[in-house]
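To start, the structure under review is shown below, and the notes come after it.
With one protein chain removed, the remaining protein chains of the complex are shown where they sit.
As written, the chain order gives the labels A, B and C, with residue 1 at the start of each chain.
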Amino acid sequence: MSELADLYQEIILDHNKRPRNYREMPECTCSAEGNNPLCGDEVKVSVRLDNDTLSDVAFQGQGCAISRASASMMTGKTKGRTASEARALSGQVRDMLLGPEAAPPPEVGDLAALSGVRKFPARIKCAMLPWHTLEAALAGQATATSESGD
Amino acid sequence: MSELADLYQEIILDHNKRPRNYREMPECTCSAEGNNPLCGDEVKVSVRLDNDTLSDVAFQGQGCAISRASASMMTGKTKGRTASEARALSGQVRDMLLGPEAAPPPEVGDLAALSGVRKFPARIKCAMLPWHTLEAALAGQATATSESGD
Amino acid sequence: MANWDLQALRSDFPILGSSVNGRPLVYLDNAATSQKPSQVLEAVDRYYREQNGNIHRGVHYLSQVATDAYDRAREKVARFIGAPSPRDIVFVRGATEGINLVAHGLAKCWLKAGDEILLTRMEHHANIVPWQQAAEQSGARVVVADITPSGEIDLEDFTRKLGPLTKVVSFVHASNALGTINPAREVIRLAHEAGAVVLLDGCQSAPHFRVDVSVLDCDFFVFSGHKVCGPTGIGVLYGKKEWLERLPVYQTGGDMIGRVSFEQGTTFREAPEKFEAGTPDIAGAIGLGAAVDYLDATGFDAIEQAEQKLRDHVAPRLREIPGLKIYGDVEAKVPVLSFTMDGIHPHDIGTILDTDGIAVRAGHHCAQPLMKFYGIPGTARASFAFYNTTEEADALVASLRKISKIFA
Partner (left out) sequence: MANWDLQALRSDFPILGSSVNGRPLVYLDNAATSQKPSQVLEAVDRYYREQNGNIHRGVHYLSQVATDAYDRAREKVARFIGAPSPRDIVFVRGATEGINLVAHGLAKCWLKAGDEILLTRMEHHANIVPWQQAAEQSGARVVVADITPSGEIDLEDFTRKLGPLTKVVSFVHASNALGTINPAREVIRLAHEAGAVVLLDGCQSAPHFRVDVSVLDCDFFVFSGHKVCGPTGIGVLYGKKEWLERLPVYQTGGDMIGRVSFEQGTTFREAPEKFEAGTPDIAGAIGLGAAVDYLDATGFDAIEQAEQKLRDHVAPRLREIPGLKIYGDVEAKVPVLSFTMDGIHPHDIGTILDTDGIAVRAGHHCAQPLMKFYGIPGTARASFAFYNTTEEADALVASLRKISKIFA
């Protein structure tokens, strides 16, 4: 039960219920669609890049609480950062979920709430899907799947 | 060891070594080729029919002692009989090998030596192959396999 | 049901006594794969410990024993589904391979450009993609019959789409995603009247009620061993004799040939051998034989009653949970309960149930077109077997109520 409470922390449930930046972005400069063929999660991440800065980030799609919360927090956390900062953050989230167990680094902020996913290997792909999709968008690719990458 | 002696009776070994009527028959009125796809046994049975009487029967091919002896004895036993007598004999051999256990009927004569095959289910097809092939020849078919029929 | 001793039955299934996440396992993922009784495991084990030999080609004892055991398994399976002869039974890896074999063969010997293959919108991917491939190869077209919102074949739409171009009809006997049972006999009759050959996907019917392919009159029937208490890796394709004769060979190699020659070409054996290239899953077939023996001994009358009881117990309790919606909530169904909960993704339901030791499946259940029809990403699916208990059903309901609160 405590692992469960770790997974579905208040902040995750809140982002799931009221996802931030959940909208279309017709003026985006790049976007990608990510999907997890095993569970059917789909996410579209849209980014407006101004001089290498993510001046706006938004998402849409259907997914579980974990992937929605991850996406929602991601949009907030990466907005205003440079592309390489966003990628670095993505790496930190990945390490937090897949690397050796350690306290989440301070840079991840609220995203630390995702660390409970560690204990649920089947769900790590859910948490990572928005990040893979953001990286794909930044790399100019149209699609990402949860299979590549981890 | 006694089952083995029942299988390879003197008479079988003798027919295997010196098969009777092992020859081509250019003047045959019908013939058929039989094969056992599982073990590769092949036999060709040739018949000269004169007014429904098998005036000559011969065989050729490669096979184990059981199928050779069965073929060799068959040629001797069916020569001079009518087609329906030959078919009846074939049925008696089949019953002897596959039917309920019973003393071989007197009509089969030397063929009773084949009754030892009963105890070797894997070899029943060998003993029956020449008979299937004879029946095919009499029915005007060109080929027989050990699969159909039993 | 007079002699129904559920505890005795459950003790046949070693895994049912185990714990998951500190809780007793509540296994409600039977539509994905069933659990196996000791009788099946012991048959497989005994085969390897006492009878193991390669079949068909051997004159030695073990080869003969193994061949006999393999043949006997074929006879058991034939009887299990009412096939006229064991020779109408082809052993395959599972339903998926069975459908592929048929679709591949019909693309070669039956389908022509412009022909139509009629499926339904509730098919499992295994009964869609092989037909898309066959269509691509033959120039035929896949046509989809609609379903009703309650999850049954829309017979009106089906009849409308059935026509002189329809050369193949392939549909599911009981839906793995909804549990609904299709009126197979009626659909098959209609399809035959239109001149189509019919494949019936029996993955979810064979485990739950008595199937008789002779009465159903389908041309092909497939099911998977691992869903009927048998081993993984073995399944069944039944075909009417004339169709098995007509279909070309599929995989080729040893045991299925008449003669192999570089110069004179190669000839093939008759069905079923012509479809079983190479060493088959001998132990799997024997295990499947033991599984159908087990189901026969348990008795489908009793199985149906027990499963009906479970369904009558759990469905009303599920319906009481606020925001929970059951898909395919009709009378004629196998004990598969597929549902969504407002504002809660099926995966979250699955994960939380799992922490309570309850195994259900969450997702599209290999039926994406069906999910699209309902406009949902997926469902959570609790699928019962005769060995489940009402207490297990209660545990499911209690855990779902908890989930409701977490996400409130």
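Just a few scattered comments:
One rule holds in what follows: contacts are C-beta pairs under 8 Å (C-beta built on N, C-alpha and C of every residue); 3 or more make two chains touch, one makes a residue touch a chain.
Because the structure is a prediction, the values reported are computed rather than measured.
One chain is not depicted; across the entire complex it touches A, B, C.
When you scan C:V77, C:A283, C:I344 or C:A393 for touch with the missing chain, the hit is C:A283. Residue-wise, the contact with the chain that is not shown comes from C:G363, picked out of C:P207, C:P335, C:G363 or C:P377.
Contact with the undisplayed chain is limited, among C:K76, C:K167, C:H208 or C:H226, to C:H226. In the full complex, chain C touches the hidden chain at residues 14-15, 18, 20-21, 25, 27, 29, 32-33, 35-36, 41, 44-45, 48-50, 52-54, 57-63, 93-97, 99-100, 121, 124-126, 128-130, 132-133, 142, 144, 224, 226, 231-234, 249, 251-255, 257, 259-262, 265-266, 277-284, 347, 350-351, 353-354, 357-363, 365-366, 368-369, 372.
Chain A meets the missing chain through residues 35, 37-39, 121-123, 145, 147. Although one chain is not shown, part of chain B still touches it, namely residues 1, 3-4, 7-8, 13, 16-17, 38-42, 62-66, 68, 120, 122-123, 126.
To be clear about the criterion, only the chains that are shown with their structure count from here on.
Rounded to whole angstrom units, the spacing between the C-alpha centres of chain A and chain B is 78.
Between chain A and chain C the centroid-to-centroid distance comes to 37 Å (mean Cα coordinates, whole Å).
Measuring from the averaged C-alpha position of chain B to that of chain C gives a distance of 46 Å. In chain A, no residue reaches two or more other chains under the touch definition.
For chain C, residues touching at least two other chains: there are none.
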